[in-house]
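Dropping the structure in here first, questions after.
Complex shown without one protein chain; remaining protein chains in place.
Naming follows writing order (A, B and C), and every chain is counted from residue 1.
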Amino acid sequence: MDDDTRTAHWERRTEMPLALTSVLFFTSYAIRVLGHGLPRPWPSACVAVMLGAWAVFAVDYAVRWRLSGQGPHFVRKHWLDTVVLLLPLLRPLRVVKVYEAVQRRRGRPRLTLHARVITYAGLAVSLLGFAGALAVYQQERTAPGATIHTFGDAVWWACATLATVGYGDVAPVTPVGRLVAVAMMACGLALLGAVTGSFSSWLLQVFAGEGTEKPPGGNEKPPGG
Amino acid sequence: MDDDTRTAHWERRTEMPLALTSVLFFTSYAIRVLGHGLPRPWPSACVAVMLGAWAVFAVDYAVRWRLSGQGPHFVRKHWLDTVVLLLPLLRPLRVVKVYEAVQRRRGRPRLTLHARVITYAGLAVSLLGFAGALAVYQQERTAPGATIHTFGDAVWWACATLATVGYGDVAPVTPVGRLVAVAMMACGLALLGAVTGSFSSWLLQVFAGEGTEKPPGGNEKPPGG
Amino acid sequence: MDDDTRTAHWERRTEMPLALTSVLFFTSYAIRVLGHGLPRPWPSACVAVMLGAWAVFAVDYAVRWRLSGQGPHFVRKHWLDTVVLLLPLLRPLRVVKVYEAVQRRRGRPRLTLHARVITYAGLAVSLLGFAGALAVYQQERTAPGATIHTFGDAVWWACATLATVGYGDVAPVTPVGRLVAVAMMACGLALLGAVTGSFSSWLLQVFAGEGTEKPPGGNEKPPGG
Partner (left out) sequence: MDDDTRTAHWERRTEMPLALTSVLFFTSYAIRVLGHGLPRPWPSACVAVMLGAWAVFAVDYAVRWRLSGQGPHFVRKHWLDTVVLLLPLLRPLRVVKVYEAVQRRRGRPRLTLHARVITYAGLAVSLLGFAGALAVYQQERTAPGATIHTFGDAVWWACATLATVGYGDVAPVTPVGRLVAVAMMACGLALLGAVTGSFSSWLLQVFAGEGTEKPPGGNEKPPGG
C-alpha cells in the first residue's frame, strides 16, 4: 500500500468522526458565546470540549502529514488544511468532503453540477456566516460604543454583509471584530459568487430547453437552492 | 390517461384561475396592510378573501398530490410547491407558468432565451420585492425605534436591498421584519443575478454582430428589460 | 427606395445633429440646475433651449414613425425610443449610435468586442450617473431633512450607488429623488454588470495567452477601461 492509498484510506475512515467533532466544536463554541449567563461549570466545560476537538484536528493533520511522506513541503502544499487547523472557525470550508461522504453512504446518485455547487457553497457560506456571527458577537457584546448588542443583531449583520448589502445600522467597532468581518467578506463573497453564478447558469439552461431531462419530481429549482 | 397526462391536463386548466387567485390574494393583502385607516368591515373581509385564496391553493396542491400518485415522496420532490403553499407571499416565484400560459394563449412566438430570462426573473423579482415591502411595512409600522414609517419608505428600502446598495437610512429593526429581509436577499439576489447576467450576455451577443436577426422593431434592448 | 432604406438614410443623416442637440439639452439642464444663483434671463433661456431640444427629438421620432409605415405598432416596437422621448434624461442610453457614427467617420478600425462593450457601457453609465446626480440634486437641494446639500454630494452619492457600495451617509429623501435613484439603480447596474463582465472575460482572455495579437501599443488594458 503506497502513500497515496494510505492517505485516501485514512481520509475515508476519518471523514465522519471528523465531521462529528466539528459539530461538537461549533456547538461548544456557540454555548460558550451565547450562554454567558450559565452557571460556573458550563463555560469551562465548553472550553475543554473545544480544546479536545482541536486536539483531534491536530492529530488528524499530523497523521496525514506523516502518511504523505512529504516532509516540510506538506505545510505549504496543504495550506488550506494548515489554515483551517490554525483557525478552526473556518472548518465549514471542508464541508464538501462530509457532504460527498454522506451522499456516497446513502447510495444516492450524484446531483447535477449546478445543484452540487449551489448545495456545497450555500452550505459552506451559511456555516461560515454563523461562525462569523458568533465570533463577532463575542467581541462586540461588551465593547463600548458597539451597535451589535444581541446575537440576533450579529446574525442580521452577517446576512447583510454576505449579501453585500451592508446597511450599516449595525457594524463591528472592535479591531478583532472587524478582522473577522474582513475574513467573512473575502471567503463569503467568493462562495456566494459561485452560488449566484451557478444559479444563473442553471436558470439559463432550464430556459434554453436543454433542461428537458428534469429530475423525476419535475422541480424547477435545484435542491438546496 | 396516465398520471402524468392527468397532472399536465390539470395544470393547464388551473393555470389562469390560480393566477387570478394569486392576484386576489396579493390585492387583499395590500389592502389589509395599507388600508389601516379603513372602517370596520374591510380588514375582516380582506382576511376572509386571503383565507379563501389560500384554501384554493391548498386544494390545488392536494389534487396534484393525488394525481401524481407518489404518496409521501410528493412533498419532498415538489419542495418548491410545498414552500410556496406554506408561505404564499413567495407565489411570485411561480410567475413563469402564468407567463408561458399567457404567451401560448395569445399565439405569440416565443421570445429569445435572454429576453425570456430577463422578463421572467425581472417580473418575479419585482413582485417579490413588492410582497417583501408589504410584509416589512406591516411589521415595522408600529415598532418602536423603526425607521420605516410609510409604505414609500418600505418600497425604497426594498429597492435598495434588491440592488444590494443598502444605504441603511431605513432598515428593519423587528425580528420578523429582518427575517423577511433575509429571505428577500436570498431569493432576490439570485434572480437579479440572472437578470444582470442575461442582460450582459445579450449585450455581448448584440455587439458581436451575431444579433443581426434582430426583432422586427429593430430594438436594441430586449422587451421587458 | 423602400421604407427600411429611407429610415436608415434618415438615421445616418440625423445622427450627429441629434447628438449635438443632446449635448445642448444636457448643458442647459446642468446650467439650469447648478446655476441657481444666476441672474434672471438665464434660467428661462435654459428652459427655452431644453424645450427646443425636446422639440427636435419629437420631430425626429415623428419622422421615423412616418418613414417606418408601421402605424400604431411603432410605439410598442420601438419602446426604448418612446421611453427616451418621454424621459430625455435617459438619452445617454443611445450613446452607442453616436459612438459608432464617430468611429465610422474617422475611418478607424473597429475595436475588439470587449473594448467596444466597455467603452459603450462605461460611457452610458457615466452620462446616466451625471444626469441622475443632476436630477437628484435638483429635487433634494431645498428639501427639509435632506443630506444632499451640494452637487458634489450628489455626484458622490451617484458613484456610491452605481458601484452598489451605498454608504448611506448621503441619500435622497424626497419621493421624486428616490424614483430617480431607483431608475439609476436599474439602468446603471445592468450596464455596469456588462462593463465588469467584459473586463473580467477580457482579462481571462489576455491571461490565457490568446491575447498575443495585442493592439500596437502593447497596452494591457482596453481603451476606455
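We take it that a contact is a pair of C-beta atoms (placed from the backbone, for glycine too) under 8 Å apart; a residue touches a chain by one contact, two chains touch by 3 or more.
Quick caveat: nothing in here was measured; it's all calculated off a predicted structure.
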{"item": "Given C:57, C:120 or C:199, the one touching the chain that is not displayed", "value": "C:199"}
{"item": "Identified contact with the non-displayed chain, of C:10, C:61 or C:167", "value": "C:167"}
{"item": "Interface residues of chain B (partner: the chain not displayed)", "value": "164-168"}
{"item": "Touching residues on chain A - with respect to the absent chain", "value": "73-74, 76-80, 96, 113, 116-117, 120-121, 161, 164-168, 171, 173, 175, 178, 181-182, 185-186, 189-190, 193-194, 197-198"}
{"item": "Sites on chain C contacted by the missing partner chain, in the whole complex", "value": "152, 156, 159-160, 163-169, 195-197, 199-201, 203-204, 207-208, 215-221, 223, 225"}
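The rule we apply is simple: only the chains that are shown with their structure count from here on.
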{"item": "Repeated interface matching A-B, over half of the contact pairs identical, chosen among A-C or B-C", "value": "B-C"}
{"item": "Centroid distance [mean C-alpha coordinates] between chain C and chain B, Å", "value": "31"}
{"item": "Inter-chain centre distance, chain A versus chain C - centres from mean C-alpha coordinates, in Å", "value": "43"}
{"item": "In chain B, residues with contacts to at least two other chains", "value": "164-168, 197"}
